[in-house]
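Omission of a single protein chain aside, the complex is shown with its protein chains in their original locations.
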Amino acid sequence: MSHLPFPILIIVVPLISAFLMILLGWLRKSLCYLLLIFVLGITTLSSFMILEEVLWKGSIHYRLGGWLPPWGIEYVIDPLNGFVLLIVSTISLIIGITSKPMVEREFPERAIYFYCLYLLQITGLLGIVITGDLFNLYVFLEIASLAGYALIAIGEEGAPFASFNYMIYGTIGACFYLLGVGYLYIESGSLNMADLTKLLPGLLSSKVTLIAFAFFSVGIAIKMALFPLHVWLPDAYTYAPSTVSTLVAPLTTKVGAYVMIRVMVNVFPPTFFTETLPAALLLRWMAGLGILFGCLFALAQKDLKRMLGYVLIAEIGYIAMGIGFGNRNGLTGAILHIMNDGLMMACLFLFVGAITLKGWPRKIDQLQGLHQTMPLTSAAFVLSGLSVIGVPPTCGFFSKWYLVLGAIDAKQWLSAAILLASSLCNAILFFRVIEKAYFGKAGNEQRIERPILKRDEAPLIVLIPLWVLTLGVISLGLFSGTIISNIIHLTIPASF
Amino acid sequence: MTIELIIGKYNYWIYISLMMIGFYAMIAKKNLVKKLIGMNIFQTSIILFFISIGSKKGATIPIVEEGVKTIQANQYINPLPHVLMLTAIVVMVSTFGVALALLLLIYRKYHTLEEDEILNLRR
Partner (left out) sequence: MEGTISIKPLLALGTSALAALLILLTGERRKNLREGWTLLASVIKFSIVASMIPAILQGKTLEWTLVELFPGVSFQFRVDSFGLFFATLASCLWIATSIYSIGYMRGLQSASQTRFFFCFALALHGALGIAFAGNLLTLFIFYEILTVSTFPLVAHKETEEAISGGRKYLAYLLTGATLIILAMGFTYTLSGNLNFKAGGFLKGHGTDPLLILIFFVFIIGFGTKAALMPLHEWLPTAMVAPTPVSALLHAVAVVKAGVFCVLRVILYVFGPQLLAELNLWLLLAYMASFTILVSGMFALAQDHLKRRLAFSTINNLAIIILGASLLSPSGITGSIFHIAAHGFMKITLFFVAGAIYVKTHKEKVNELDGIGKAMPVTMASFAIAALGISGIPPMAGFISKWYLCLGSLEAKEILFLFVLLGSALLDIAYFVPIIYHSFFKKPTGDPFPQVDEASLWMVAPIAICAIGSIVLGLFPNAIFHFFEIATLSAKNVLGVP
C-alpha cells in the first residue's frame, strides 16, 4: 500500500489540477466538472487509504523533499487528522457532485474559475489537516481562506461586501496565528508539532509560551467563528452562492475546530489549558454564550440560510465546549461532533441549495406546500433537522450525549444546562420550518382550495447526494460506538 | 529599567505600535480602502517582527564562505524566520490582490467605498 505516496498526492493532485482546470476550461469547458469529480475522488480514496493504514500500522510520517524534521516540513498523519481528512474529502466529494446544476443555474459563465477555486479550497483544507508543521499550517490556512473569500464573493448582491468583511476578520485571525507561531519559535526554536510536543513541557512557565498560546487561541477562534469572534460568518454564508455555502459551511469551521484541538491538546500539553491557565474556563464560557447566542439569533431570522448560519455558530460552540471540558468524554464528543456537524450542516445547506435550485424562496414563511412538490428533499431536511435537535438515533444525539457526559464528569452543571436548553431551542427552530413546509399556513381557511402542487423534485444529481448525507446522519449515529472505539479513542491523549 | 525595556527591545515596540495602527484602521475606519491599508500595515508589522527575531548583533548573512571549517551559530543570522516571511509576503500580497478585486466589485455595485453608505444602501 505504501508504494503510492498518498500523503503528498492528497495535496498535490488538487493543487495542480486547480491550475490545469483553467487550461482545460479553455479547451473544453464541459470537462471541468468531470475533472473536479475525478480529483475529489482521488483525494477521497487516498484519505481512505491513509486512514486505513494509520489505523493498522500507526502514524504516517511523510518528509517533504527528504528533509528530516524538525528542519524540513513533515506531514504527519495520526488517527485524529486521518479521521478529519476523511471527513473533509468525503464531504467535499459529495458536495462537488451536486455543484453542477447549481453552478449552471447561478453563474454558468464563471464555472471554470469556480471549479478552480473549489480545488484550491480543498487543497487548503486538506493541507491544514495533514501538515505537521505550524507555519505550513498557516500557509494552507491562507490558501483555504483566500479561495473562500473569492468563492463567497461570487454570490448574490451583498456577497462582495460580506466577503470583504470576512477577509478583514480572517486576516486578523491568520495574523494572530502567525504571531503565535513567532512567539513559539522564539521560545522553542522549532515549528514542528511533534518536536514541540517534546519541547514544550519544559517551557510552560515562560511568559512567551503563554503569549503564544493566547495568540493561537484568538487566531483560531476567529477562524472557526467561535463566539464572540463569529461576526463575519452569518453574512458571508448567507450571501455566498448555494453550492459555496454548502461546501464552506460544514468544512471551514470544522477544520478550524480541528486546529484548535491539535494546538490545545496535542502541541501544548493538555494540562496546560485546563490547569495552568484558566483557558478552559474561558473557552467554556465563550462556547456556552455562543450556543445560546447562536440559538437565539437563529430564532430571530426569517431567512432560512441565515438561520442555518447562526445554528452553525451554536454548533461550533458545542465543539469548543467539548474541548473546554478537558476530559475524555468531552473531547470524544467534540471530535465526534466535527464529523456529525459536518454531515448535518452539509445536508442542511444542500437542502437550501436544492430548493433554491427549484426557484423556492429562502424565506421561512414562504415554504408552504414544499413537501408536496419536493417530498424527498424536505424529508431529508426533517431528518437532518432532527439530528441537529439531537433526536436519537441520528448522529447529533450521540455527540450531544458525550458532551453531556463530559459536562457531568467535569461537574459543569451550567454547561450541561446550556447544552440541553439549546436542543430545545433547536427544536423550536426546526419545527418552525417543518411546520411551514408540511402543514401550510397556520389557521388558513383556504386549505382545501390549496392547489395540489405538482411534484417537482430536485434533479437526481442533487437528490442522491443529499440522501447519501442523510442516511449518513442516521447510520453514523448507530455506528458511533464503532467509530469511537476504533478511531476516536485513539486520538485522545493518554493523559485524559 | 523602563528605559532599558524600551530601548533594549525597540524592535518589539515598533512592531507593536505598527500593529496597533493597522488594527485601529481595520476596525475604526469607515472607508474600505483605509481598512485595507490598515490590514497591510498590520501584516507588515508582523513581517518586521519575524525579521527582527531572526537577527543577531554583529552577525552576518547565513551563507557559509568557502574554507570555513567550524560554523559558529552566533555569527550568522537565523535564516528561518526570513524564509518564513518570504512565504508570508507571498500570502499577504495575494490577500491584498483578492481584497482589491473585492473592492472593485463593491465599487461597481454601490458606487461608493464608505462602509456606512453601503450599509444604508443595502437596507
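Going by the order they are written in, the chains are A and B; count residues from 1 in each one.
The criterion applied here is as follows: a contact is a pair of C-beta atoms (placed from the backbone, for glycine too) under 8 Å apart; a residue touches a chain by one contact, two chains touch by 3 or more.
Here the structure is a predicted model, which is why all the values come from computation and not from measurement.
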item: Shown chains that the omitted chain touches within the full complex; value: A
item: Chain not shown: contacting residue from A:Phe19, A:Phe38 or A:Phe479; value: A:Phe479
item: Sole residue of A:Ile8, A:Leu45 or A:Leu420 that reaches the chain not shown, by the stated touch rule; value: A:Leu420
item: Contact partner of the left-out chain, one of A:Tyr113, A:Trp285 or A:Phe431; value: A:Phe431
item: Contact partner of the left-out chain, one of A:Gly158, A:Pro392, A:Pro459 or A:Pro493; value: A:Pro392
item: Interface with the unshown chain - residue positions in chain A; value: 386, 389-393, 397-398, 400-401, 404-405, 407-409, 416, 420-421, 423-424, 427, 431, 435, 438-440, 442-444, 447-448, 478-482, 484-485
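We adopt the following convention: only the chains that are shown with their structure count from here on.
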item: For chain A paired with chain B, centre-to-centre distance based on mean C-alpha positions, whole Å; value: 29
item: Parts of chain B lying in touch with chain A, wherever the complex brings them together; value: 23, 26, 32, 35, 39, 42-43, 46, 49-50, 53, 80-81, 84, 87-88, 91, 94-95, 98-99, 101-103, 105-106, 109-110, 118, 122
item: Complex contact set, residues of chain A against chain B; value: 135, 138-139, 142, 146, 149-150, 153, 157-158, 160-161, 163-164, 167-168, 171-172, 175, 178-179, 182, 185-186, 191
